[in-house]
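Right, chain A next:
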Amino acid sequence: MDMWEIPFLICFPLVVSVLMFCIRINKIRNAVAYVSAVIIMLMTGVLTVHWGMNGFAPAEFYVETELVDHFILGAEILLMLVVTFLSFKYNRPWVSLLSIVPTAVIAWLELEGPELDAISHIKVDHLSILMCIIIGIIGSLIVIYAVGYMHGYQHYHTEIPDRRYYFFMILFIFLGAMFGFVLSDSLLWIDLFWETTSVCSFLLIGYTQQEEAIHNSFRALWMNLLGGCALCVGIVYFALDQGTASLSVLVEQGTGQAPASVQVAIALIAFAALTKAAQLPFSKWLLGAMVAPTPSSALLHSATMVKAGIYVLFRLAPAMSGNMTGTMISFIGGFTFLSASIMAIAQSDGKKVLAMSTISNLGLMVACAGVGRPETIWAGCFLMIFHAVSKSLLFQDIGATENSLHSRDVEEMHGLLYRLPVLALFMFIGICGMFLAPFGMLISKWAALKASVDENNIILVFFICFGSATTSFYWTKWLGKLIAHTNRPPVRDITKKNEMISLSIHAVLMLALCILFPFLSSVYVEPLLMEMFSESNQVISNNVLYILIILICFFFAVPFLAYIYEKNVKTNKKLSYMNGINTGKNDAFMGSMGAEKELVLANLYFKDICGQRKLMNPSIAITTAVIIIMMCMIIASALGGGMI
Partner candidate 1 sequence: MNIKRSPWLLHYDGSSCNGCDIEVLASLTPVYDAERLGVENTGDPMQADILLITGGINTQNAPVVKQLYDQMPRPKVVVAVGICACTGGVFKETYNILGGADKVIPVDIYVPGCAARPQSIIDGIIQARELFQQRSDEHDALMRSQKGAANV
Partner candidate 2 sequence: MGFMTFKTTMLSNLFKKPVTTKYPAEPAVYPEGSRGHVVIEIEKCISCTICALNCPSGAIKVDRAARTWEINRYDCIQCGYCTLKCPKKCLHMAPGYQTPGPEKSIEHYDRPPEEEKPAAPAANAAATNAGDGK
């Protein structure tokens, strides 16, 4: 059996990226990008169908890859050169060390190291296909959106040199690398793709080449490269000890009584995944990534970069269940979930709220992976799906809103539903998707809660109970801003058609997911769990799922029917209550100085209690300490156990 779609999906974006770089006429390049995005989307579909026709069974390919291996090594060295060059150019030479050392080690392993077992380098199963679908659909939609967005962006930000060819090039490299990443089973390949995403994100964040952007991009780079180092050390140690570099073998050996090298490798790889998934203490790179143009934030946050970390953790999940690595990961994840959601409360910059909530949601997924039981992975998968769609929707929407409103501050969105109705509606759907009841996010949280109770993970139970309360808080208050009544004049909506297409597809996807969600669970996610754990506990019984479907219909129907009913009720309008000193419109009152004063209503932010400034450093300190201590304990116990 052969699946030609796989190399296509990995290589095609790379080819397109070269095209992007070469074509300097915007119209043509846009058209090519558009078409390529559609092709990628279609191919993802074809891959899925093809694989499905083969019976949804895990499949392995490419055992003999001598040539490709050399190519991969070459690419790795190329990446190293790029990093070294840039770090010297921008005066941060030490960063290059983080790239040179692991590359050298890997090169040594490949060229001089012992002969490794022959393994299949590519593996297709439920999880990787799921990731492919997310990358293929969301990623491509983001490209389509970027076509419209970057046009407006460059139009309004004249101070930023127009390097769209470069931007699109990196976008496509990114997509290719992500496909490669989720489809590879060879740890060496994974390492390359890993480093590629790190470098691409670095380049994307630094796109504007302004001081802040460069600063933030280097932060992202060193954090991710640090993870890369850990990954690399883990791989080499594992490979030297066990004579193979296969991820699936690693996981297989990791379940049950694992040899020391496997334990250490898993811990190191999981640690690497933490950096990629922007968990505390490494969350700052994701926050800094906000300086980049919105499509890249959307791409980094929803579909690709951070999901890579989650993907790795999901893969490792069976090997983390019940051991110290799992405890560490679930603690870090839970802690990040809670503290990032608390910090999100203090943010009023829309993009920062999204960033914080991304970190927080990823935390929950990481925690799910750390517990490593079928139930939690079930929840984790749904969290991932819903998060990908709604975050991507929100990021794109906020970008479009910023272009029209010239601000992305949540406070400026007062009454947005009256001023920019379409975008506000999309935003509304996206936010609802993030936390409201019939939407999947909340149900996933519910499942996560239940699973962690089952696993006796007390701390996680607390994190989830409190975190879910804080999460609703910051989302709800944002939603409230959108719908508040205002008489301010409408804003001209200058959103491009491309952006609208992408946004609408996302919104429809969101609603569809919400309704199809029980179906998805039984058809796809449960087999996934079977594959991973060879057991599948139904977290939420079918019975409940049916009730949920009814609930969902009801949920959509109630406001609708209520609306229809209330439409005919005669109501008189009145002025809002302002202690008796309205001036006839609802946006102002008679001020103390005898002149009309504008009414301003701001949300609560608790900036003194949960501001980033207050909480970030303590959180980083706590998590760093936990990671160092736990890592030492894991390594010590693994090695110690080995010695005894």
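Selection rule: all candidates are chains of the complex that A comes from, given by their letters.
We take it that a contact is a pair of C-beta atoms (placed from the backbone, for glycine too) under 8 Å apart; a residue touches a chain by one contact, two chains touch by 3 or more; residues count from 1.
Remember, predicted model here, so these are calculated numbers, not experimental data.
Which one of these touches chain A in the complex: 1 or 2?
1
Could you pull out which chain A residues touch candidate 1 in their complex?
So the residues of chain A in touch with candidate 1 come to 574-575, 577, 580-582.
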